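Only one protein chain is missing from this complex, and each of the others stays in its spot.
Moving on to subunit A:
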């Protein structure tokens, strides 16, 4: 359906162009309002709570802009989305604007599907490079420093906690906020305490899935200063191998102690926390709306909070990624300047209205919103917003990022290893050879 609609649109555009080009066009000046309206084809991969908020933003934009109409389509997240972008752009049938994970930029750049975002584009959108968090902006550049996307948010792993298991302990301060976790030992003590207080699985994350396992592993590795893939393409260079082993050992210990769920898939891992069985949850900020909705509906039954993942190892940093806007480079067709202007207007408007997107738990990448008063009072976002400056993005490699071989390796190797099917040393060796062999 979508394709058919787009083909028709393309045809009528050509006819319109012919008409305008001819001298008769002058006589038909009355038609110009219809000609001026731009339809922006938009593809994203947001479902669930994210999707609802994005659709609301699109509707609001359309209502405010009679001359620009966004036609949004939501596609399936992950490999299907990126395959479709690549194949459609290759034949000039891609969208005008799309959402893109910054962690997937390296592969996108090698595929040549991302058109550069110029200084002029940013001006059209009313944006400045200085207005974005540097970590996010750097992730949107190619090796020569040229921008290929406009970051929209920063989303990362955070630590959710259930206060009921920690009451009266040293882990809650006077205001009932999580405190006192400065090392793995502290965190394990807190888990032990929660277990004694009746928590079934003191910390929950998707131990049987790729994303959940990868993000915890990567955070533990990054906090030790380890590198998953170096800039010259070496997997776990130098002592990073030992650090990766350490990370897997910690996760294995949590399994052996019965502190984390066994083979939990994503939904199950979230349910363990929302149903009050887990004292902690290591998951992305995108579950904040779930918690808020349950709390407002009176269905939660406990008080909760979310903080930046504490310093468990040597330094405080967390896995993070960004959703960004990108304009596909369409093979064989040049985007008309009026269309590009409309697309940049859309992007600029979205950035300035990112406060609605923050409701979904994300931290806006656009500083004027992230530093606004409205955001400062938004909880728990404001509490963990400190992570934006010291977050660790995925390695810049074609085999890393969302739905990449690195994610596959987490499900294929790390997850079974932490369940005791392989020793941490062997598992890390296998991750190394697996990722190395996928590069060429």
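Keep this in mind: a residue touches a chain if its C-beta (ideal position, glycine included) is under 8 Å from a C-beta of that chain, and two chains touch if they have at least 3 such contacts; residues count from 1.
The rule is simple: contacts and distances are computed from a predicted model.
Engineer: One chain of this complex is missing from the view, so tell me which of "Trypsin-like peptidase domain-containing protein", "2-oxoisovalerate dehydrogenase subunit alpha", "Biotin carboxyl carrier protein of acetyl-CoA carboxylase" or "Sugar ABC transporter permease" is its UniProt name.
Structural biologist: In UniProt, the chain that is not shown appears as "Sugar ABC transporter permease".
Engineer: Check the options A:142, A:341 or A:408 and report the residue that touches the missing chain.
Structural biologist: A:408
Engineer: Among A:263, A:290, A:316 or A:372, which one touches the chain that has been omitted from the display?
Structural biologist: In the full complex, the listed residue that touches the missing chain is A:263.
Engineer: Can you work out which residue in A:40, A:107 or A:369 touches the chain that's missing from view?
Structural biologist: A:107
Engineer: Footprint of the hidden chain on subunit A, which residues?
Structural biologist: 79, 83, 86-87, 90-91, 107, 110-111, 208, 262-264, 268, 331, 398-399, 403-405, 408, 411-413, 415-416, 419, 421-422, 430, 433-434, 437-438, 440
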